[in-house]
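Here the complex is missing a single protein chain, while all its other protein chains stay put.
As written, the chains take the letters A and B, and residue 1 is the first residue of each chain.
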Amino acid sequence: MRHLLKLVIVVVLLAWVSSPAQTDPPAEVDSVEVAEVTPPGPVTSLSVTDKDNDHGHATVLSWEASVDDSTGLANVISYEIFRWVPFAMDHVDSLRGQLSGLRAEIAAAEDVTDEMETRLDLLEAAFDAAIDNLPQAHGQYPQNGEWRSVGVVASGVTAYGNTGTKEPTSADYIPDYADLYYRVDAVTADPVVRTASEVYGPVQCYGQWFNTDRSPVLVAVLAFGFFTLLFVTLAKKGTDLYVRPLAGIEAVDDAIGRATEMGRPILYVLGLGSAADVATIASFTILGRVAKRVAEYQTALIVPTYEPIVMTVAQEVVKSSYLDAGRPDDFKEDTVFFVTQSQFAYVAAVNGIMLRELPATCIYMGKFFAESLILAETGALAGSIQIAGTDEIAQIPFFIVACDYTLIGEELYAASAYLGREPILLGSLKAQDYAKALVVAFSVIGLIFANLEWTWFVDLFHVAN
Amino acid sequence: MKRQFPLFLVFIFGLFMVFQYFVPHETSEWVYEFLLDWILVIGIFALALGIWSLYKVSVDKIKTRKANWGYSYVTLFGLFVMILFGFTSQNGDSWGWYFIFVATVMLTIGMVIQAMVSSGQKGLSLILAGVFLVASVLIGMFDNAWSFHFYTAEGLQNSMFRAFFDHILIPILSTMFSLLAFFIASAAYRAFRARNLLASLLLLAALIVMLRFNPYLSPIFGDYMAKTSNWLMNVPNMAAQRAIVIGIGLGIVATALKVILGIERGYMGKG
Partner (left out) sequence: MSRTAVIVFAIVVVLFAVSWVAKAVVLSDTSDSGTLDAFLVTVAAFLTLAIYSFLYKDNPYYKFAEHLFVGVSAAFWMCQGFWTTIVGNLLPRLSEGMANWFMQPYQPGGYDLGFLNLSYTVLYWIPVILGLLLLMRLSPKGGWLSRWPLALIIGTTAGLNFVRYLRSDFIVQVSSTFVPLLGQEPHQWQGIGAFFSNFSLDASGQFVALLANWVIFIGVFCGLVYFFFSKEHTGLFGRASRVGIWVLMITFGASFGYTVMGRISLLVGRLTFLFEDWLGLIT
């Protein structure tokens, strides 16, 4: 503690000393006067490169502003970017148009004639050949082509991204592995008065195999994977891993016992998530445990589902639990059923089930949205013990208010490890804890560095989209 | 094989998606797009399973005369009539015999279900089903006011499909949603009664924010209330959100990793 205090004092002093100096206001810019005839100075040092970290159909341009951009004559109002495009590109465009026209015609036709079919085959072949020909056509620069505008930026801007799509069927297609040539015009208020830069080229664009912008994520993936595997291995070897008790989890067993005593069913709601949502996957594991207990106690279980795939998986899970409990014959197919894939229709049906079947216990685990409170309040009206868990932050308050126990966020994911008590699942819980400890450590380091204005550490965590 | 091969598939596809994230090359993008498309298509097949489950649960309910079995007819009616609407539409302004056609189709289905669920005499139901079927086919052949129709997504905007959407689905949906206004009041009351430190904290914060947004009460407390509530939303709220988000993120990441590695396999049945 004392060390921390000292550190804080040092940092405070440093910050005080380095309080910023007054900066001069920017120089007044002369009002722009449009020179009608004098062409501006050209853009210099134009350079074009392949865009990094992309699929390979884009380039990046940068240049130095014209001497007359806000200084000198100050008559540059925009820069227009040109790419040299071979006429073969028009041929591609025309074929593309003909193809889509013909396809629409065929779709609308009552019956498709042989002539149409032949025409279509010919057009398709011609289009493919035209696309394949593009690199070669670009190689003919400066013959058989012309300069075409690809974009305009305002004065003061000295960079441009010429981004195309990778689909040849799209009009924005830019071919990869073809020689591209660019130039940038400095344009005045009178569009005719302009000065072209020197031509830059050839440059080719191509796709990359590793996105360097995402390296921090790669480091995190490797580190997290390593920790998880390490603790799972330790757990397998029999190292005793402590986990603190969670009230919501311990309530599950009691709640099943209560249902058995009362002779009333247990309602398990998997939420509105799809089987692809990790929250739903965590919920499947919990459902498995609940169903096993239910099978042992011979209590009734009701699992209405919102998503057909979730229904499929849940059926499988419950069936296996009955098998595990040694009572495969007690499993009934209609324990897990599909209601509808409409949020409030699903809620209406589940509400109905609650009021008619009066379940002793309602368990809500998974993804929930606005319906959370309707479900939980109806369950409370029906007099059920309610246990909820969700990772939808906005819905947690409603569950806290209306349910007896709520698993908050990460606790839902931890629940499957708790209920299973399998060492390997507990092992990964330990890895999660270490990651949290790392977060705290990084935050403290980051804070100190941020206050010292050492931005390199913060930049380490910068991930482009 | 029955269990190992699917787990192997999970591993392969999971690993691929992790790699894909770091590979910007177009090949990787293509495969990514195809995979997402595939999931969509499989989802539609799953919907057929869902509809089958709904149908089967309803019919079983009628068959075994479970409590409230009569309402299952309502569900089945809604299901089939809406599907029928999804495949037919008006040709002009007149409806012609359309509604009679719908009625005969519904009666046909009803009689078939009747025959399926009844344990004894099925003959009469089947004969009636046949009669209604013939009637609906005849109307379908000779009535030109409407026809079976192929739609695009926009095409679903016309016909009775749209009318049912507007006058049955939307009103019930928005009414169910608006029930929240009542439930939020009862939930607040429940929190009020709980009388422990945590519930009181929750309620206090809720009250401050609620007063802030209440157009009548907010002016009484003046500027200070607005500022306090903004502060609550921007500062402690932000802190807790971040802690929860980091926790959830780690939970998701850990679970996803366990799924890929086959450690967490609860979702895959046995046998």
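Criterion: a contact is a pair of C-beta atoms (placed from the backbone, for glycine too) under 8 Å apart; a residue touches a chain by one contact, two chains touch by 3 or more.
Please read all numbers here as calculations on a predicted model, not as lab measurements.
Within the entire complex, contacts from the absent chain reach the displayed chains A, B. Residue A:Ile408 is the one among A:Leu61, A:Leu95 or A:Ile408 that touches the chain missing from this view.
Only one residue in the set B:Met111, B:Ile139 or B:Met268 touches the chain that does not appear here, and it is B:Met268. If you put the missing chain back, the residues of chain A touching it would be 11-12, 15-16, 19-20, 100, 103-104, 106-109, 112, 124, 167, 169, 214, 216-217, 220-221, 224, 241-244, 246, 275-278, 281, 309, 312-313, 315-316, 338-342, 344-346, 348-349, 351-352, 355-356, 393-394, 396-398, 400-401, 408-411, 414, 429-430, 432-433, 435-436, 439-440, 442-443, 446-447, 449-451, 453, 458, 461-463.
Methods note: only the chains that are shown with their structure count from here on.
Per the touch definition, chain B reaches chain A in the complex via residues 18, 21-27, 29-30, 39, 42-43, 46-51, 53-54, 56-57, 60, 67-68, 169, 172-173, 176-177, 179-180, 183-184, 186-188, 190-191, 199, 202, 206, 241, 244-248, 250-259, 261, 263-264, 266-271.
Per the touch definition, chain A reaches chain B in the complex via residues 53-57, 166, 176, 207-211, 214, 217-218, 221, 224-225, 228-229, 232, 274-276, 278-279, 281-282, 284-285, 288, 307-309, 311-313, 316-317, 319-320, 323-324, 334, 337-345, 347-348, 356, 370, 373-374, 376-378, 380, 391, 393, 396-398, 400-402, 408-410, 412-414, 416, 420, 424-425, 428-429, 431-432, 435-436, 439.
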